[in-house]
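In this view, the complex is presented without one of its protein chains, the others remaining in place.
The block that comes next holds chain A.
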Amino acid sequence: MKTWATLRVALALSAATFASASYAEITNAELSATTCFMCHGPEGKYVGASIPPLAGYPEKVMIQQLKDFKNGKRASTVMQRHMKGYSDEEIEALALYFSKLKP
């Protein structure tokens, strides 16, 4: 459970270097990611369910897969319907967030 806190600070710090944002604000990516947890597992972790867990997912692979869901290159049941609601930038931020979570 330390992961999220340390991660948020790490992300905020790297952002702050460029933009002097106040530390540890809740980012859109983090809050959005928590909405993914509902189908994909708490903190992106595997708890025995049939939907793929996302914690530690390789960032580049996730970006490609989510974009492919969005444009229909990759077949899906529900993911295309979700991904059409997100910009490429949002997809990239989500992928970065999930890649840092501990599986």
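One rule holds in what follows: contacts are C-beta pairs under 8 Å (C-beta built on N, C-alpha and C of every residue); 3 or more make two chains touch, one makes a residue touch a chain; residues count from 1.
Assume contacts and distances are computed from a predicted model.
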Handout entry: Identity of the absent chain, which is to be given by its UniProt protein name, from "Branched-chain amino acid transport system substrate-binding protein", "histidine kinase", "FAD-dependent oxidoreductase" or "Iron ABC transporter permease"
Key = "FAD-dependent oxidoreductase"
Handout entry: Candidate in contact with the missing chain, chosen from A:42, A:72 or A:103
Key = A:42
Handout entry: Hidden partner interface residues of chain A, rising order
Key = 1-2, 4-6, 9, 13, 16-17, 20-32, 34-35, 37-42, 45, 47-51, 77-78, 81-86, 90
